[in-house]
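The complex appears here minus one protein chain, its other protein chains still in place.
And then subunit A:
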């Protein structure tokens, strides 16, 4: 029987940047894009299995799509114990959503300061090219400085939304195998 590895994936960022759109699109395999805006209250939870290429194994992502509105911040933090990975999302047409990214990342990382938590920075709404204010260069720089991998996507155009999730699942799978080697080594 193939192994099932489980990961808690925390999705954060300012309100309205498209976290819920990304999560719903990804977890429904592109079948569901929320056409109307519904503000997330607390956190939305979904489970999405990702089969790791060239293996029989699966990484199950337990996705916590967190409310971006500051008024819910005390509430959402309660869902974040034992995070395995983090996705920080911003809207390329919204400067303040970009400058909030570090704050969001810090909040998640402070849950487990001693632990390495893999994460990605996602620039959403790249379809709005005319209104774009945050350049890819600025995004990449922030990602580099904060130890994240950088991705661009458009949830509306269903473009590249899955990639950051797949990347995180595969990194987590690698990490599991590294730890197994460590478990073996420490009794060898």
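The rule we apply is simple: a contact is a pair of C-beta atoms (placed from the backbone, for glycine too) under 8 Å apart; a residue touches a chain by one contact, two chains touch by 3 or more; residues count from 1.
The working rule: contacts and distances are computed from a predicted model.
Which of the following is the UniProt-recorded protein name of the chain this complex doesn't show: "Large ribosomal subunit protein uL5m", "V-type proton ATPase subunit", "F5/8 type C domain-containing protein" or "GPI transamidase component PIG-T"?
Going by its UniProt entry, the chain not pictured is "F5/8 type C domain-containing protein".
Touch as defined at the start, partner being the missing chain; which of A:62, A:79 or A:167 qualifies?
Within the whole complex, the residue contacting the unshown chain is A:62.
At which residues does subunit A meet the chain that is not included here?
Residue positions of subunit A that touch the missing chain: 1-8, 62, 81-82, 84, 114-115, 172, 175-176, 179-180, 182-188.
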